[in-house]
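So that we are looking at the same thing, I have put the structure below in structure tokens.
Missing here: one protein chain of the complex. Every other protein chain is in place.
Here is chain A:
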């Protein structure tokens, strides 16, 4: 029989929601027949951050110099590295003001106070190490974990989702929050997989699963629609950046819509 797969769950700077979601999967208890948890400080005192593992799950954004070293160490010790949740994958909501100087943010919150650790602007894990797979969401859905781990454990590779929240929203037959209610819904550019959770409550999507990859996040088309509804360029960028501050395409595509347009 195959040996148990060794798993580590590591935390960077975050709200711990991805780990909490993982801990709330009742099936985890059954999974213990197949996996051995080497490191998971949130639930186990006998955690070893230096253990070799088959799968490393990393939650949180890289937000201190100490965490830069930590992710490098995790990479060295792991066969497969999975970035979990919007902080690890996209830098998290704490990246919302990533273009402001860190000193300015520090001063606003800490004044002249000094701390002996070295803070830095939040960044995604992939900025520092090779990430093999992403689990998206803030937090991810339980099924995202079950699917990703289940697939990796049978030596297969989880498929990425390349279609928007809108698709799932249409299938549910919800009224359109963007078109019918006129609210700034980010469903059209946001990766599906949540079963259109927020629009099903009549709430506009804020994009927590991040913009869809593969060049199919049409920031420009949505920006045009938002503009027609009266939103300014700044307002559009602010909203799209909550979970996509590090996306290389976003600003350029939104800018394109406003070129030559007087606001």
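Note that in this section a residue touches a chain if its C-beta (ideal position, glycine included) is under 8 Å from a C-beta of that chain, and two chains touch if they have at least 3 such contacts; residues count from 1.
The rule we apply is simple: contacts and distances are computed from a predicted model.
Peer 1: Tell me the UniProt name of the left-out chain, picking from "Sulfhydrogenase subunit alpha", "Hydrogenase", "Lactate utilization protein C" or "Acetolactate synthase".
Peer 2: "Sulfhydrogenase subunit alpha"
Peer 1: Quick one: which of A:170, A:197 or A:233 touches the chain that's been left out?
Peer 2: A:197
Peer 1: Which chain A residues touch the hidden chain?
Peer 2: With respect to the unshown chain, the touching residues of chain A are 11-18, 20-21, 23-24, 26, 28-29, 32, 37, 40-47, 49, 60-61, 63-64, 66-67, 92-94, 96-97, 100, 104-106, 108-111, 113-117, 119-120, 122, 138-139, 197-198, 200-203, 206, 208, 235, 238-239, 242.
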